[in-house]
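All protein chains but one are shown at their positions in the complex.
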Amino acid sequence: MTKADEKFMQVNMGPQHPSTHGVLRLLVTTDGEVLSGVKPYIGYLHRALEKIAERVTYPQFTPFTDRLDYLASMNCNLAYAMTVEKLLNIEVPRRAQILRVIMAELNRISSHLIAFGSFSSDMGAFTPFLFGIREREFINDLFEIACGARLTYNYIRIGGVSKDIPGGFIEKTREFLDYFPAKIKEYNELLSYNAIFIKRLANIAVISPDDAFDYGITGPNLRASGIKWDLRREEPYLIYNELDFDVPVGKGEMGKTGDAWDRYMMRIYEMEQSAKIVRQCLDLLAPGDYTAKVSKVLKPPAGEVYVRAENPRGELGFYLISDGSTKPYRLKIRAPSFANLSIIPKLARGVMIADLIAIIGSMDIILPEIDR
Amino acid sequence: MEPKKIYGILSEKFGGKIKQFIESTLPPSVLVETGAIADVCRFLKEGDGLDFTSLMCLSGVDLKEQGKMAVVYHLHSMKQKHKITIKVELDRNNPHVQTVEQVWPGANWYEREAYDLLGIVFDGHSDLRRILLPEDWEGHPLRKDYVYPKRYHTWDV
Partner (left out) sequence: MTELINRILTGMSTTMPLTRLLITILIMVVSTAIVLAVSLLYEGFATYAERKVAGDIQARIGPNRVGPYGLLQFVADGVKLLLKEDIIPFYADRWLFIIAPYIVFTVSFAAFVPLSYSDHVSIANLNVGVLYMIAISSVVSMAILMGAWGSNNKWSLFGGMRAVAQIVSYEIPIVLSLLAAIIIPASLNLRDIIAYQSGGLGIFRWLVFNNPFTLIAFFVYFIAAIAEVNRTPFDIPEAESEIVAGYHTEYTGMRFAFFFMAEYGDMFVVSAIAATLFLGGWQIPFIGGIPMPVWLREVLQIGVFFTKVFLLIYVMMWIRWTLPRLRVDQLMELCWKYLTPIALFNLIGASVWVLLLHDKGVYDIIARVFTR
């Protein structure tokens, strides 16, 4: 240790820490409250999913995708199903497509609710967290109606969905959609436009568009930097091209474009849009098959695809190589949080400890997806 | 821009260093000579009309039957809205490739991951350490001939 180093203190933030959103370890070098550097260490949740994928058959891997981003399991299911379908050239029936959109968007809302809630508790306001949980509970109930599970759904399967929605689902969903907008207003009044909250977040950890590109940041974090990029718009999959929704982008309402407040607010705006999408999908829902005819044993032709989908946290990509057998030859998972986290050492230079928490919270990372 | 056209531009610029255009993959891929990858990537990012702003994904692949390793770069341009796959093939026994960290800083972690799980060494990388596995882990699990360890320190695995 040199003389210059003695000025600094090294602190381990995590792997067990209240606001690292899982088991993330940050080696923080500080001079009092001010950080001089942050070194993230990941891998504490490594379950070797990519290796597992090489040993199980294609349909068998679907439940593992639930465990990627456990707050948005539907979206992970969807991305994986689309990847395999692309390889197999399966045409998914329209009803299944609509159901997939409904589930994906509901899950997006529930995931953003957790993002909103956990971020607020990171900022020291615990109440909005429970408000978020309250509405998420409603969505969990909806998923329970549809597939019986509340967290790891395994609902969107290769070829369609696992079963058709039972009666009452549509009415319940409409009930939720009628109830939800008032709640968003409540969140805004309670937290989003709170003076302390804005003071904590405005102009903190600004991500410029170039930085966002360089680090491969996607999803709401990218849009907060003012780039109108949403895969649902740019490369429409399922029936997204028929739907009417806006892609909110950060405008720097409270400070510079791409600051922590913008990133937070993107999620609130997106929840509104997702609710809009679900409503349209419910109207479009017509009787039909809920799954395509898929044989029990899947043997895709040799080939390779890279398919990505817009997850609540960014673009989830699957790079799948098939050698013509029943098991994937190689499955690489491109997790959005992995890229989003990699920019943190750059952002967290010269900020305060409390800001580091704001940065991690505003990026809305999730560790199971990073560590895989 | 069509992938085929991008391939055309690349061949024109780099000649023999661009080996092959594979249309069957999705998105179509271009096989590049190992030594030229950093230059090719820089050109793809900065070249006129190419503007590959971001590295979507960087994956290492073990091609055991062919005695090779591959590194696959999925590139994407948010400005031009086109995408392409770039591939390099490495010697399986001694996989070395130049880093593209200087082109896309985000490649840093992806390359660490490929190093960690497949043992591909990225020359010129600023911080090539294991990322997902413990620092003292032996072997690279995603290699096809990986032997599962019986023990790690005092634990049975």
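Order as written gives the chain letters A and B; numbering starts at 1 within each chain.
The definition used in the following text is that contacts are C-beta pairs under 8 Å (C-beta built on N, C-alpha and C of every residue); 3 or more make two chains touch, one makes a residue touch a chain.
On a predicted model such as this, the values are computed, not experimentally measured, just so you know.
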In the full complex, displayed partners of the excluded chain: A
Which residue of A:D230, A:D355 or A:E369 touches the chain not shown here: A:D355
Residue among A:M9, A:L151 or A:A302 touching the omitted chain: A:M9
Residues in chain A touching the chain absent from view: 9, 11, 17-19, 32-33, 120-127, 130-131, 134, 190-191, 194, 196-197, 199-200, 352-355, 357
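We adopt the following convention: only the chains that are shown with their structure count from here on.
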Parts of chain A lying in touch with chain B, wherever the complex brings them together: 42-43, 46, 48, 50-51, 86, 213-217, 227, 229, 234, 303-308, 315, 317, 319, 321, 330, 332, 334, 338-339, 341-343, 346, 371-372
Footprint of chain A on chain B - complex, ascending: 24-27, 53-57, 59, 61-62, 72, 74, 78, 81, 85, 104-106, 108-109, 117, 130-134, 141-142
